[in-house]
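Every protein chain of the complex appears in place save one, which is left out.
Moving on, here comes subunit A:
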């Protein structure tokens, strides 16, 4: 990705250079006299020639540049700095986040500081009134949130609606009705708009933050709940109480036009009361009014939301609605088709054919599909896939069509495209396709569609795992340096994938570096990762320098285990880790520490492995100390390991031990053999 960008930059630079050279000189070697020529390099210049053969000078059309054109040109020469943290954070090692949890908490902290400051400014606006900026900067002036007009009038009602105060405007409306004032249809409609949009609740301050998260959860919940039947309406997210203020005011209005009905229908659908919305729609038809395209979109969604109907019936209802829409001469827009596809997405396999039909219809009418359209199609075909059956190839067609296109935001769900595309790539295990998707992300301004933090993390995790799986190790490491940590923080699964890729490519010397990085990204106390690292290091013997590096890394991991012990009450050294660490110490020649490890086995009540004991025996032989050898045998017998026998024999054979040591050994073995013979005799007796 970085290579492509550099290539683009080089080409841009070469083009600049060439145009400059073309303007400044004729063919090389001759004196430039561009004053007399219009820049054509083919006319040869001869000294003293009469300059009569000049062609007509063509003055190019004046270009109008954007105000920020220079900045944009400069920005296009700079690539993303892979070593920098996102600019929202302060550029200081202490203040740069090291994990995705931290980055989210820092951004939230910054935002809450901003909210606190805004609260102060808006509570005391009189201190911030002095306007010394020329021209006026509206966003730096305090905002007014309290209604100014105090008397009971329609203007006051309109002001409260503008300030989005739900309860205050309803109260004002009631007061006006009691006073007997007639309220115009416009104002009543705008009041209905306010109530239906916010569902009769006050808009909360972090409305927009919560809105998208809640709607996603509701989506997933609704999908699961479509399988069950009755209670879906009441369990999840029905926020439209019957007889709430909106309905009451709607009933009180003396005259209603189509706008009123449309607003009510859209509000009901937004707050999950689809049945009432459909009823209201029939009422609208009875009053011989027309609905607009947005209302039809809401109705389509309502049809899909209504439960206890079969999928074919729902699809037929949607088709009915579309026919009515055509009869009322309402032109569908992009949202219509996207809503249809969103509903079809919930129908899973049944919805595939209708989805393709819808897509073709959309193209036939001439509506340009947005990223959300493709997202729904991908979800339909790849979401609940069974790998044993064949997968559809539709994503290849989609990517072929989309390559090189630049998108602008048209639908709120546009930012889910890249996540679902990468999920499908990862499912299909196709690296070329993933590169294509990534190329699309880097075209023009499409990077804006990557979505919020968790979606970006998901996308890059899947992408990097696929790269680890399928790409050569050098390219993988380049991606690693490029993406981590400036773009996303790796989860432990990603790091384990990377380790396995290193294992396959036999580049285990990078492992200590990976461990250092993992500590930075907050995986210090992640046991699975540490075991994986230790296992890979301890599996085979390597060259001496590498062993030393591995031993240092193992010592580091050991210290993390120890600090972890200090914090928890129940110590948690896995047996495998103890084995691996001891082996690594032995192989690097750090015998002192290795012997201390043996003590730890006893302390944590874990059993050392057979190969470990053999290696200890080898090292004891190398250092020619029979005392150590006997230590090992004592340890083995303390754990009552079956290997004790062979160890004893080996000690007898290889070492020069004196008589008392032999007796001690004999005692040990007799103990163990006694228990063996006892058990043998038991078995014999049992037979």
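General remarks:
Definition applied: a contact is a pair of C-beta atoms (placed from the backbone, for glycine too) under 8 Å apart; a residue touches a chain by one contact, two chains touch by 3 or more; residues count from 1.
In this text, contacts and distances are computed from a predicted model.
The complex appears with one chain absent; UniProt names that chain "Mitochondrial ribosomal protein S24" among the candidates "Trafficking protein particle complex subunit", "Mitochondrial ribosomal protein S24", "Autophagy protein 5" or "Myotubularin-related protein 10".
Remark: the omitted chain is touched by one listed residue; of A:118, A:162 or A:516 this is A:118.
Of the candidate positions A:141, A:289, A:450 or A:575, contact with the hidden chain is made by A:141. Within the complete assembly, A:133 is the residue of A:133, A:252, A:393 or A:475 that touches the hidden chain.
Listed by residue number, the positions of subunit A touching the unshown chain are 89-95, 97, 102, 105-107, 109-114, 116-118, 120-121, 128, 130-133, 137, 140-142.
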